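Omission of a single protein chain aside, the complex is shown with its protein chains in their original locations.
Take a look at chain A:
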Amino acid sequence: MPQLDLEKTLRRIKENQWALADIDWDAPGREMITEEQWPKLKAFMADLTWIEHIGARGFAAMAKKAPNDTLREIYTWFHAEEQRHANAELALMQRWGMLEDGEIPEPNINLRLTIEWLDKYSDDMPLSVLGSVIPMLEVTLDGALCKFLLDEVKDPVCHEVFKKINSDEARHLGVDFHVLEMMGHGPMYRLALESIATAINPKLLLGVAVYFPLLNRMRDNIVTMGLKEEKLYEAMAKFEKYGGETPEGRRNPWYQIMRLHGKWVIDRKNRFYHAPVDAAVKASNYIPKSWLPAVPSWVNKLTWHTTA
């Protein structure tokens, strides 16, 4: 992807803001959700809402690490936009009768663990790590899930909402890959040394321990809901394609690490990777809820109400 003019991007972000109130949530179309679809869709939307929050929390941390004011401001807006996407998805759930009044769907255990990690450690992570993981997650999960949703759901309001969400996401990915490439600048030895120093950080290793099972869990959930596994892998391949388009992008050690990891995820025959990670997914089912600390207070800001 070509280098971006960040100032112009920031201007566009400000010009293209939309609000929940811009959408007619009572417009016809809710009846297009079939009874068979409904329970699967409810679980799917719950996951999607929380995945938006992984992006949101990531951007919040990146705003603190941004190397300049413009990028800092962009990440601050992106943080809010991810929250807007989560709010809009909740509003869809509300429209489809999936929420009791005031109810916020619960995240699955692996999402919960990832959020816990993000909340505790992401502010301490260098931009190089966050700036590589976030695009991978956005391309993979967001991309695949949204596509699936639009293939399956006929409700026009859902399409209207995701048209807006996808337009925001396109800008997010533009900046994501711009930064991925930006971090590939500089002498190779310095990039490598910095990456090694970060990779052996225990906080990061803990992050890996929650991130790997999350991807496998989402893969399983997607398959359960009827999405072909390949669609997820196609989305993952996009990360490799866009991130590796320029020599600088390819020189970023974190791009290479994420790419390699993506290959392991895609290769279901790779038992060395999948056996322990799948076991971790299963094991996480047994973590008692009482062991988890209280959800961070930012969770309470989620709302499907258009006005407050």
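By definition in this document, a residue touches a chain if its C-beta (ideal position, glycine included) is under 8 Å from a C-beta of that chain, and two chains touch if they have at least 3 such contacts; residues count from 1.
To be clear about the criterion, contacts and distances are computed from a predicted model.
Q: The complex has one chain missing from view, so what does its UniProt entry call it, picking from "Na+/H+ antiporter subunit C", "Spermidine/putrescine transport system permease protein", "NAD(P)/FAD-dependent oxidoreductase" or "Glutaredoxin"?
A: UniProt lists the chain that is not shown as "NAD(P)/FAD-dependent oxidoreductase".
Q: Quick one: which of A:4, A:43, A:80 or A:150 touches the chain that's been left out?
A: The one listed residue touching the chain not shown is A:80.
Q: Please identify which residue in A:21, A:209 or A:287 touches the non-displayed chain.
A: Reading the full complex, the residue touching the unseen chain is A:21.
Q: For chain A, which residues touch the unseen chain?
A: Residue positions of chain A that touch the missing chain: 14, 17-21, 64, 69, 73, 76-77, 80-81, 83-84, 87-88, 119, 123, 296-298, 301, 303, 305-308.
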